[in-house]
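Every protein chain except one is present and positioned as in the full complex.
Presenting chain A:
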Amino acid sequence: MRSECINYGYTYESPLPVGRLVYQLADKAQVCTQRSWKRPYGVGLLVAGLDESGAHLYNNCPSGNYFEYQAFAIGSRSQAAKTYLERKFEKFTESSRDDLVKDALFAIRETLQGEKLTSSVCTIAVVGVGEAFNILDQETVQALINEFEISGEEAPINESVAEQSVGDDQRSAAAEEAAPMDI
């Protein structure tokens, strides 16, 4: 993906629009499903970015399919987040940046099945008009979590439970299941 962006920037002195990037990526993924000596990519991606027509979010699948969304979640427990987002997404175009971050945290909390949401198991990255891509640092994330009072009612019972929630989150961020698209 970096190659595609760099090559486009070298030729046109302009950033490669996200929609075109995910298209090129999808084509590469599809080839791997059609050649007998290759295997499909083992990752699904959420790709977000800005171009001339505004902000965009795409989901790229190993199959080579890709779709654009206003809001989406991927991973083993993404359905809970999707259900939350489904209720809220229509207001997103009018929401402020901070409200959107709050909504994202709420959505992620849904996937934890009651475990405590802390900044040690959660990363937030933001990109927007006038704001370059940046990953929020841990203190900021924890402050946001505390502010929105969404760390959950119950503290973890013991250490093994805490480790498990870290592991679960790593799996959520990992490959999507091989199931067909849940549109």
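Brief remarks on what is shown
The rule is simple: a residue touches a chain if its C-beta (ideal position, glycine included) is under 8 Å from a C-beta of that chain, and two chains touch if they have at least 3 such contacts; residues count from 1.
Assume contacts and distances are computed from a predicted model.
Taken from the listed names "Proteasome subunit beta", "ORML1 protein", "Glutamyl-tRNA(Gln) amidotransferase subunit B, mitochondrial" or "Dolichyl-phosphate-mannose--protein mannosyltransferase", the protein name that UniProt assigns to the chain not shown is "Proteasome subunit beta".
Among A:Ser14, A:Gln34 or A:Ser96, the one in contact with the hidden chain is A:Ser14.
Those residues of chain A that touch the chain absent from the view are 10-14, 17, 19-20, 51-53.
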